[in-house]
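One structure coming up, written as structure tokens, with questions to follow.
Apart from one protein chain that is not included, each protein chain of the complex appears where it belongs.
Should a chain be cited, it is by its letter among A, B, C and D, assigned in written order, with residues numbered from 1 in that chain.
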Amino acid sequence: MTRTPSGEVALDIRDLRIDLATAEGPRPIVNGLDLRVGRGSIHGLAGESGSGKTITALAVLGLLPASMSVSGSIVLGAAAAGGEPIELVGSSAAVLGGVRGRRVAMVFQDPSTSLHPQLAVGRQLTDHVRHHLGLREAEARARAAALLTRVHVPDAETALGKYPHQFSGGQRQRIAIAVALACGPDVLLADEPTTALDVTVQAGVLQLLRELVDDMGLSVLLVTHDLGVMSSVADEVTVMRAGAVVESGPRSQLFTAPRHEYTKSLLAALPGSTFEEDPAELAAELVAGHEAPAVPTVLPDGNDAPQERDDV
Amino acid sequence: MVHSRRKRPLAVGVAAIALSMLAAGCSSGKSDSGAGAAPKTLVIDKAFDLKTADPARMFEPTGELVDKALYETLLTFKGGDVSKVVPGVATLDESSDAKTFTLTLTGTHTFSDGTKMTADDVVFSLQRVIGVKGNPSFLLDGVTVTKKDDKTVVLTTATPTPALPSILANPALGILNSKVLKANGGSTDAKDGAEKYLNTHSAGSGPYVLESLNLASQVVLTKNAKYDGAATPTYTRVVIRNVEGATQKINVQGGDAQIALDLSGDQVNGLGSGVKVTSDPSANVIFLMLNQSPAVSRITSNPDFVKAVKASIDYQDLVSMAGAGTSQAAGVVPSMFLGALDKSDALRTDPAAAKAALAKSGYAGEKVTLSFPSDVTLNGIQFPTIAQRLQAQLKKTGINVDLAPAPVATELDAYRGGKETMGLWYWGPDYPDPSDYLVFTPGNVLGLRAGWPKGADTTVSALATAAAAGGSDEERTSQFQDLQRALNNSGPFVPLLQPGNNIAAKSSVTGVVYNAVWTLDIAALGGK
Amino acid sequence: MSEHTISGRRLSGSAVPRPAGVLTVDDVVVDYRGRPPLRAVDGASLAIGAGEVVALVGESGCGKSSLARAIVGIERRTSGTVRLAGEEVPVLGLRRRAAAMTGIQMVFQDPNSSLNPRRPVGDQIQDGVRAAVARGEEPSEPHEWLMRVGLDPQAVRRYPHEFSGGQKQRIAIARALAARPRMLVADEPISALDASTQTSVAALMRSLVVDAAAGMLFISHDLSVVRRIADRTLVMYRGRIVESGHTETIWRDPLHPYTRALLAAIPVPDGAGRLPLAPQEADRDAWTEVVPAALGRMAPGEGA
Amino acid sequence: MTRTVLPATQPGPAADLPGRRRPRMRLGRWSAPLGIVGAVVVLLWLVVAVVAPFVVPHDPLAQDLPRLQAPGSGTIFGTDALGRDVFSRVLSGATVTIPLALLLVVMSVLIGAVLGAASGFFGRWVDELVMRVTDLVMAFPTVILAMVIAAALGASLLNAVLAALIVSWPSYARLTRGLVLGLRTSNYVVSVKLLGFSSWRLLLRDIAPNVVGPILVLASLDIGTAILLLSGLSFLGLGAKPPTAEWGSMVSDAVQNFDSWWLGLFPGLAILTIVIAFNFVGDALRDALDPKSVTVRGGGATL
Partner (left out) sequence: MTRTAGDTGTTAGPRRNMRRGPARVRGTGHPFARYVLRRVVTSLLLLVGVTLVTFVLTNLVPGDPVAASLGQRAAEDPAIVAQFRAEYGLDKPLVVQYVTYLGNLLHGNLGTSTTTHNAVSSDLAAAVPATLEIALGAIVLSVLIGVLFGTLAAYRRGKTTDHVLRVVSLAGLSVPTFWLALVLYYAFYFQLHIAPGSGRLSSDFNVPPTITGLYTVDALLAGQLDTFLDALSHLFLPVLVLTLYTVGLLTRFVRTAVLEILDQDYVRAARAKGLPTRTVVRAYVLRGASVPILTVVGLAFGSLLSGTVLVESVFSWPGIGSYAYQSASHLDLPGVMGVGLVIGATYLLVNLVVDILYGVIDPRVRLA
């Protein structure tokens, strides 16, 4: 499977800085991130939990909590149908409203929480379609049914009337992907889309992602900590640590010839073969290693309300 | 759009309401819509003590007020003068020995259903009062009722009963439509079941008929179209509402009510120019009772302690507390009755004597419990207020009183059982005669409640026997005065107050006259 | 269903391994009441010897945790027996657990709920020590245990909220090990931890347990970690053990269709860009079948 | 075999933490000032409750002033229908109400916590019994049940407290039961159980301390409610007996003298200020000690 990226850039992030306002002053969460998602390719963003991956994805949509400030540049490439590239950092509510869901969509980690449990699947698949594209209910439903079929959810018509809890975890994630694709976005932000799934189910979802990119020319920013997943589907990989890019490059190069120490250590930490080891040494390793300092994934300590910059 | 589906029910609801309004022609719910400018609805605020509208079972002021408007009596009083009986639906021919009373129906009297009143109705009504053994049945104790002819009824008694004519004026003895009553379970014995009917309908010939009755909230009367009596009522509809004193004041000031019946002397002050106050002494007497039974209390049964209490109380202070219209009760018989005590014979405050008597009594500072009904308001006077004042006054002499308020419903039991150490109560007359006050003597109803059995005080008992025997008005006056002096001296009762009765009425209401029996004759009220 | 159960029992029963089992689990069934009742574990048998690490893998909801909880006695067993060194492990009730039974300990998935938030961690490790002493073992000090799991020995006076998730989990492990158990049951002990520490903590657990000559039942859905630390592996599907035996044997040559699908679906981090194989819905039907040969698989060179 | 030592570019979280700290209370940015204001007011009222008998300008029971005087002429809050000083009575009201409200809450907590803990910990018929009783009590609206009880026992403040107690313990029983039930199956309690400790020890050492916080929060919010309930009962004539200077009965006296607005206004304000102050404190306490952060998630049957 060889891919020929068009060379166009669908999403161009330059020098992105995100600071969290705390009582002790601003605390950097993302520190000068540079990243380009090529059109029709999957760009993997790897790193420990708390390294700022999810925050970056939310920053693209302008959905950060009010306590976080953003600087730098996020440019959304011109739409396939033409038009000008759009700078997303600091843009107006109207612009962001037109981008979210319409041009840039997002898939969350856990489909059991990212789909509203009390709303029928059909409603969740159509409400933004009707809002963005101005379709009638019947048109939107037809489109939704087609989409469900596209993501291999069986019996799409019936599925529209069902509620999320009536589906298995894997199907739920397929539905969540369908929701994201409903308005035909250019860019898909996938935040750990398979982490909550069983490995056999994960394989199916990864296949679907690949399929969508290859068939529909979708551009995906895939956030994951799982190097196996990364290795399976990503075309380009960026490794993040503590809010900054450590290394970036094509997948094969990054996995076979990592340049940065951190990347090397990540690859080395992958389970290899059985071994015996002295507990004292293992303990020492843990002492030295520490877990990365906890950076709030989305909401720091609950004292800041999720707040859209644009809501009044 | 997205939510359009949800807006539908609301729209449907609005449409439904609009349609129903259209269909109903949007009429008015006002009772007198379309009527002329004259005020037709009268609102009377009264603190209810209503138990029933059935005359044969009713004997409380609110019931008298209501039944006076619904039923006519054989004899009646004119205006506020309760000393002279005048013909009602009948004229009276009394035998000289006061044992035979011949009553002849005058003119025609029509019940609200159109039937004419006959002697049968009279006999039935009076016999029913006797037979159902309701509250007022004692009024006709020993009275035999017989029909002479269609217009004439004869009442006979074994003993001379000079009070019977004034008793016959009581609305409890109102004449009911016997046919209607019998059709609704009425009878002249204990099996009578007409009370329910009489609480929803009236069956009388009075100026008003009962529209609705709620013992707790309000009674609504409407004009009796068939009424052919003397007075033509001005108001087509009368609402008597259960409202307590303080709110009555607001209501009559605010114009929500035209008449307030339970304002205290304090409250009638500052009502403003639009409200006219009619103040008369009421026939109620508020008294303090000290139990004479050593089993109930060692200390209140001590005569010296009783003396100490009597001398400790600051009567003038209590009078000023109660406000306009109130006076000190010199004895247990109210001032307007025959045999009432002169003011000079009233109990007097004497702190020194009180202290001396207290010392003699061997009182050691123990708590004495004063029980009283916490929810009774008499002519606007709050019992808790009086009780607290008494507590403070007795404290000055060194008597420690513990207040024990309870709803009258719970407290009555202890009071009637003679279990109260000290009690604060009142006595309203059953009929305007001093003999009603012999209950305050040893072995009698109230005497027993005070733990004062027959023979406990021979002096008082002797005086009581003499007073009961009767005689000329002068003789009776002096006998009752002697009795009351003795009671004031050694009895367990301390007469405190004779409250004033204040009726506050909007100045648009005319003809407000206080009557000691039924408070107010609603039909006699006029409007301008 | 019952037929399958019987055959399942018999077959897995034949897989009793060589070292005299510290823990013997015989034909355990766990049911959950409800409408309809749910059979979470459907006749599982296994034995674990001293110094042996046995992994239990399977997808979420396959009954791994229920089996683990039934083994230590947290979950009521519908039938079947669990013996620790030949003695029946009772179900936890209001009564205190007999001293002998403190020889089986458990580590839970969520490190945040494993420690009493209002007691210093040293005290909580001391609880473990006390249990060991009550059983006649050597006394030890909490700070030694902290050191052994790679934490600052000075931290004994600190409270749980002052530690990260991975650190809390190591404290919980320390407490369990301080009781000097003969058997440690670990229910997904690493899945709540950061990727970089998962392997190290798992490796640490293995070495500590082996060092103490205890047995360990290690539950995980992460096959690559299991491959690294487990001597033997049990693969569970829908309440039943479908494949068991030497870890490398299973890894190299899975026999049961479920095990095969499971292993094929693991993405390999080699940079080759190969998509893992996704099983078809229809495949799942085959996963419930019993493959006798897949049970009790030996290491190469070992054998009858 | 590779053993990698990850580069430690940043200090671990443990490094910058002070040595010994109990679980920290976190005060919300704004709840704290309100809580402090509340605490100051509560403190003021507590001081008043203690010193009122010694400092009030008049004997609250003495009827020696002119009756129904408006505020200003010689008295701060005016006088009532019996010539008593309203200011002195309002202050003395603190001495009457606050201790009783505290008593009520303490008793409710004790009864509720013990029964709730037993219910949650022992389960089975104990749980069934306690929960059915709480259901029964909770099926009545509080004031009406208290009213019937107070009517049955006779009007007195202590009886009102008793009546209030009967209706108020179930909420604590429910709360405690829920918490204990959650904790009983929580991983750390199970862990300690596996270590062979007795149930009593679990209850006292591992469960009780984690239940105290939420109960305290509920209790602190309930003091205000207790004051409202007691004064409400007194207002209906089912609590304080005359001549006790109790706020609710003072407001009820005011009904009789509607013109004299000062009779009702000041005791009502007294109730309002003390209740709102307690609520501010309770609210801040809740923010600081969010019960959710204390209850342990997880545990129970996982499939």
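As a convention for this text, a contact is a pair of C-beta atoms (placed from the backbone, for glycine too) under 8 Å apart; a residue touches a chain by one contact, two chains touch by 3 or more.
What you see is a predicted model, and the numbers here were worked out from it, not measured in a lab.
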Sole contact to the chain not displayed, among A:28, A:72 or A:97: A:97
Which of D:56, D:226 or D:240 contacts the chain that the document leaves out: D:226
Omitted-chain contact residue, chosen from A:71, A:92 or A:166: A:166
From D:95, D:108, D:187 or D:210, residue that would touch the chain that is not displayed: D:108
Touching the absent chain when the full complex is considered, from D:76, D:162 or D:265: D:265
Missing-partner contacts on chain B, residue numbers: 2-3, 17, 20-32, 41, 43, 51-52, 57-60, 133-138, 190, 195-196, 199, 212, 214-218, 239, 241-243, 247, 250-251, 253-254, 256-257, 375, 406-414, 416, 430, 445
Residue numbers in chain A that touch the chain omitted from display: 58, 61, 63, 97-102, 105-106, 108-110, 113-120, 123, 127-128, 131-132, 163, 165-166, 176, 179, 183, 298-299, 302-308, 311
Footprint left on chain D by the chain that the document does not show: 28-31, 34, 108, 132, 135-136, 138-144, 147-149, 151-154, 164, 167-168, 171, 174-175, 178-179, 214, 217-218, 221-222, 224-226, 228-229, 231-232, 235-236, 248, 251-252, 254-255, 258, 261, 264-265, 267-268, 271-272, 275-276, 279-280, 283, 286, 291-292, 295, 303
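Please note the rule applied: only the chains that are shown with their structure count from here on.
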Distance from the mean Cα position of chain D to that of chain C, given in whole angstrom: 46
Chain A and chain C, separation of their C-alpha mean positions in angstrom: 33
For chain A, residues that touch 2 or more chains besides their own: 269, 272-273, 275, 277, 285, 289-292, 294
Overlap residues in chain B, where contacts from two or more other chains coincide: none
Chain D contact footprint on chain B (complex, rising order): 244-247, 249-250, 266-267, 270, 321, 374-375, 382, 384-385, 387-389, 391-392, 403-407, 410
Residue numbers on chain D that touch chain C, as the complex places them: 6, 12-14, 17, 19-24, 121-122, 186-199, 205-206, 209-210, 294, 296-299, 301-303
In the complex, chain C residues that touch chain A: 59-60, 147-152, 164-167, 170, 193-197, 199-201, 203-204, 206-208, 210-211, 221, 223-225, 227-229, 247-248, 261-262, 264-279
